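To start, the structure under review is shown below, and the notes come after it.
The complex appears here minus one protein chain, its other protein chains still in place.
Chain lettering (A and B) follows the sequence in which the chains are written, and residue indices restart at 1 in each chain.
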Amino acid sequence: MSGNATLPADGLIAVVKRDCPTCVLTAPVLAELAVRDTLAVFTQDDPTFPEIVADRIDDTALDASHRLRIEIVPTLIRMEAGREIARTYGWDRAEWERVARTDGIGAGLPASRPGCGARNVEPGILENLKVRFGETGITARRVELGRAEDEAEAMFERGWSDGLPLVAPTEERVLRMLQGTTRDPAEIIGLAPPDLAPATVEKIAINAVMAGCKPEYLPVVLATVEAVLDEPFAMHGVLATTMYVGPVLVVNGPVRQRIGMNALGNALGQGNRANATIGRAVQLVIRNVGGGRPREVDRATLGNPGKYTYCFAEDEEGSCWEPLSVERGLAPGVSAVTAFAGYGLQGVVDQKSRTPESLSRSFAECLKSIFNVKLAPACDAILVVCPEHERTFRDAGWSKRRLYEELYRLCEIPGEDLIAGAKGIAEGGPATLAGTTINKFRPGGLMVVRAGGGAGMFSGIIGGWAASGGRGSSPVTKEVRS
Amino acid sequence: MADLESRGIPTVGVATTEFIEAAAVQAKSLGTDPAYVFIPHPVQDRTDAELRALAEEHAERILGLLGRG
Partner (left out) sequence: MTVLLDPTSERSPTLRPRLARPERLDGLTIGLLDISKPRGDVFLDRLDEILTERQIAVRRYMKPTMTRPAPLALRQQIAAEVDVVIEGLAD
């Protein structure tokens, strides 16, 4: 008889495994009980155990154990008329006598001995059982691949990919991913453009699996999706624009260490799984849930490589400045993601400046060339200051506020320089700009973060979208919730 | 056919009714939904005139599965 058979309606049930000293200890007791009562013994690992009991049931598939919700072995259950009326686990003579409704069993055994973890609740095994029994609570449509379909090709063929290979979102994987959050899988984080389709925790988890995320990244992915789907971020516009931008994500707080993000060497580059897959997951959500794809609603002329993934952690520990999330109003020590509509990286090389004034001018001259030297205001931007550059400001005692003041001042541009035709360039503004001063940035349009490796005087500028602030996209910061 | 479609080339297959089941099995195992026009089996023993007539008879349906207009 296999564990798949109907469970006995009356009598005793025992669930054991050979790989458990307490089960071995209580085997003779089971033999005693088998004489006194009806007893069905289910073995989880070795169907020849316990030898001393003649009628053993092979439950290596763990069906019976799952249906009985076994957590510890040995477990002893009394059934009556198809209902469970008593249960005990581990070995405790008094308890066993209660459940078995008999006494004088297990002579020579200690009074009690703790049991062992049951096989059916081991990680991995439990998910498989839940999937097999249809208990996952997952509501997404199932997609059956053809027998002759290669799993990796199948996902490309269905248009789910950003061009790179995906991890197949099996039910087991998605179930494990959902364990990374306490949030309800049915919770709607936002409506994904352009289709305005609900991005549920479950749908985000499916795309996070495909992106290659670990379950512990899911809370960050959820905060990221929440940020980009927030109305001020204007995700539809960010997607549909002919300009370069896509979501750029800056992560702050303790979650960075917990999930091993990179804020240091090559922070904006490849090689760190959390950086790479969190950014990728949000792009896949827009693609697959929202239906936003290049050369369809996404009309980007060139786009930029950051549209595969663009996510990094700020180096808070080395910085003399408050983290970006704190600057934007969150309490220190709170994990958060800031989403910014941005693109690419413009290098700022300065290996000679020894003063904050000189270094600020290097930054400002580079900032003023975003989009075109003839355009102001141009867009929002993130200035990523590398450690060797940040040191110059720290040594001079410059707060972040001081740096912002300096940069804004240096980014004031004489209107004459911006007029169409000035500098022999047709691009530019109307003649009425003459006599005015225009800032390259709107107030609040510049954000400074610290990141990067310890060697190298190479900072970077992440440009934004021409439609910024109320006219377009504003950066959005969301707390990471588990 | 699935390969040509994956290269961006809309494709229609023409086959005899004998092939209907095989086409369905193949489609299911590849997870595709190929466009087919089925003509009466057999064709091997038909005269040239009969085959030409079959082509004329089914031309509209074939072209209809290739282009919308």
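Following the convention adopted for this analysis, contacts are C-beta pairs under 8 Å (C-beta built on N, C-alpha and C of every residue); 3 or more make two chains touch, one makes a residue touch a chain.
The shown structure was predicted, so the numbers you read here are calculated from the model rather than taken from an experiment.
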Touch as defined at the start, partner being the missing chain; which of A:94, A:143 or A:331 qualifies? A:143
Of the candidates A:27, A:77 or A:174, the residue in contact with the absent chain is A:174
Contacts of chain B with the absent chain, listed as residue ranges: 1-5, 7-16, 18-19, 23, 30-35, 39, 41-44, 46, 48, 51-52, 54-56, 59, 62-63, 65-69
For review purposes, identify every residue of chain A that touches the missing chain, sorted by number. 138, 140-145, 147, 149, 151, 154-155, 157-158, 160, 168-171, 174, 192, 195, 197-198, 203, 206-207, 210, 284, 288-291
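By definition in this document, only the chains that are shown with their structure count from here on.
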At what distance in angstrom does the C-alpha mean of chain B lie from that of chain A? 46
Taking the touch rule as given, give the residues of chain B at its contact with chain A in the complex, in rising order. 6, 28-32
Please give the residue numbers of chain A that touch chain B in the complex, ascending. 144-149, 154, 157
